[in-house]
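A short write-up of the structure that comes next.
The other protein chains are all here in position, but one chain of the complex has been omitted.
Presenting chain A:
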């Protein structure tokens, strides 16, 4: 690995972390689409900044472009507040308008500026090591690294300082307002950080793919944890992992780095979506199947409780009277036996003490919907876990 490769990977990782942090809160606030809007509508800001500074890495350009991001948010909210269109429509109206202004500005000035639409959309991470920060003849590394590093430092500082405020205003805006934590200040603070990060990351991964870096790691982490801090950590982890693996995929395939990183992000999300322990698709399907079996079990136990007659408790009776298929009957019988809820003697089924108690409790719960007495049952049975 040469130093340029190392630098690219470092930049990509820092970008991923800088995106994952605001991204987590955007996902929790159901504002993923806003990041899409910001990432596109910063374009005119970047072009104006570039015409003034002639340097894609200038702090002035970043601030100008971030300002366009904030303007986007304000415009979207203004249009939405009129009550004439919904939020998604407002987003769909604002960002193409601003983006197209940027596209026209690039086209009109194409002769003077080294900025083309491809670079804006997809980024030029591979070239990042060539544009270096040199002070008094000393090479301090790629400019992008410094830009992204600074943005990340600010983001992390803000996150640690205002973690509590971010959490409460994201979870419960009303409470936050009543406690004196102005949701508006926190909202625009988050929007500012998102805008600045988007501009900083845009150089590396482009306007379209920065959205993936913000949303995909957070969406995957959301499926895996019940703790906000862990969700942030996981998002960051997924981001770094995808950045590094994406870089090497691009290396092997000789393809776009940004494209490869995004593809890896997509695959990471897909894997989590399928295999997440409780919220994943497979877990959900398994749980539904178990719940069906448990309902059958309960039906069966209740039947036994209600009937003392031997004819009603014969194993064969299940097929005939409760109208179940053989396979289903067997599954239910096995499950009941495994849990020591029934005994079978000469093909006659009887409830054990445990089975009897279980049935009463379960029926009680279903009727009263009171939780207290079935807490210990939740561990064994899906049916009682909300």
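Heads up, the rule we're going with is that a contact is a pair of C-beta atoms (placed from the backbone, for glycine too) under 8 Å apart; a residue touches a chain by one contact, two chains touch by 3 or more; residues count from 1.
Criterion: contacts and distances are computed from a predicted model.
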Complex member absent from the view - protein name from UniProt, among "Metal ABC transporter ATP-binding protein", "1,2-phenylacetyl-CoA epoxidase subunit A", "3-oxoacyl-[acyl-carrier-protein] synthase 2" or "Co-chaperone protein HscB homolog": "Metal ABC transporter ATP-binding protein"
Absent-chain contact - pick from A:222, A:247, A:269 or A:358: A:222
Contact residue for the chain not shown (choose from A:13, A:80, A:170 or A:296): A:170
Which residue of A:2, A:138 or A:178 touches the chain not shown here: A:178
In chain A, positions touching the absent partner: 28, 30, 83, 161-165, 167-168, 170-175, 177-181, 222, 225-228, 230-231, 368-371, 375, 385-386
